[in-house]
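Here's the structure, in structure tokens; my notes come after.
Every protein chain but one is kept in place in this view of the complex.
Let's turn to subunit A:
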Amino acid sequence: MKTFKLENEPKIESGFRTPNDYFENFSVKMMERLPASEPKVISIFQKRKTLFMMIAAILVLALMIPIIANWSQNKQELDSVALENYITYQSNVNQYDLINELETEDISKIKINVAIEDKAIEDVLAMNSNLENLLLE
């Protein structure tokens, strides 16, 4: 049996053929079948982009309100007048409570020497109607 060798044989064609004028008419037929240019698709988001952006901005601002409010409150400094007024009108701390809190050292710090003449003392005592009570105390 003779061994078949592809390279020794003349080129074997596929044997396929086409109908007459197939390629002559193909491009015309093909061009007619091509789809028309597709209209540009705009998504709902793109169409209402401004509206969506506005809603998003409002939401962000709304969420930031508590943070901003808290931040501005923290910024207020506690001044001494406000503190004094608060203690005077809003708290139950009385004079005696404050005295009890004072240490001997604190008292010595606020101790001041006041030079009062005898005449002045006499005048005060003469003007004070509760002299007897003061003497009893």
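Structural remarks
Everything that follows uses one rule, which is that contacts are C-beta pairs under 8 Å (C-beta built on N, C-alpha and C of every residue); 3 or more make two chains touch, one makes a residue touch a chain; residues count from 1.
By definition in this document, contacts and distances are computed from a predicted model.
Of the names listed as "2Fe-2S iron-sulfur cluster-binding protein", "Bicyclomycin resistance protein", "Peptide/nickel transport system permease protein" or "RNA polymerase sigma-70 factor (ECF subfamily)", the one that matches the UniProt record for the absent chain is "RNA polymerase sigma-70 factor (ECF subfamily)". Touching the omitted chain from subunit A are residues 1-6, 9, 12-19, 22-23, 26-27, 29-31, 33-35, 37.
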